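Presenting subunit A:
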Amino acid sequence: MTALLAMRDAGFILGAYAATVVVIGSFALWVLRAGRRSGRLVDDEEKYWT
Partner candidate 1 sequence: MTPTTSPQPTARRATGTRATRVLGIVTLVMLGWLLLFGLVLSPADIDQGDAVRIMYVHVPTVWLAYLAFIVTAVCSGLYLFGRRHSLGFDRVAGASAEIGVVFMALTLISGSLWGRITWGVYWQWDARLTTTALLFVTYIGYLAVRGLEGTRERRARRSAVIGLLAVVEIPLVHWSVRLWRSLHQEATILDTDLDVDIDGLMLFTLFSGVVAFTLLFVWLLLHRTRTIALDDLLASRGLDRAIAERRSEVTSSGSIGGGS
Partner candidate 2 sequence: MSAGRLRAARRIAVKDLLVERRSRVLVNQVLPFSGLVMVVFAFALGTGGVLERAAPGLMWLAVLFSTLITVQRSFAIETADGALESLRVAGIDPVALFLGKAAALAVELIALITVLLGLAVVLYGAEPRAEGVVLLVTTAISATCGLAALGTIYGGLAAGGPGRETLLPLLILPVAAPVLIGATRGVEAALGTDRTAVSEGWPWVGLLTVFAVAVGVSGALAFGTLIED
């Protein structure tokens, strides 16, 4: 861990990774949540993947 922080420009590098993780993570969560919300309103018979 300390080796990571000791990198030159660690702020930018870890920042880039953090941004990636946060953005992908929140987007994925949103995708799943939106899917769950819509899925609750429709019968399973009408879903083409079930």
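Here is the rule we go by: a contact is a pair of C-beta atoms (placed from the backbone, for glycine too) under 8 Å apart; a residue touches a chain by one contact, two chains touch by 3 or more; residues count from 1.
Here is how the candidates were picked: all candidates are chains of the complex that A comes from, given by their letters.
From a predicted model like this one, the values you see are computed outputs, not experimental measurements.
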Pick from 1 or 2: which one touches subunit A in this complex?
1
Within their complex, subunit A touches candidate 1 through residues 3-4, 7-10, 12-17, 19-21, 23-24, 27-28, 31-32, 34-36, 38-44, 46-50
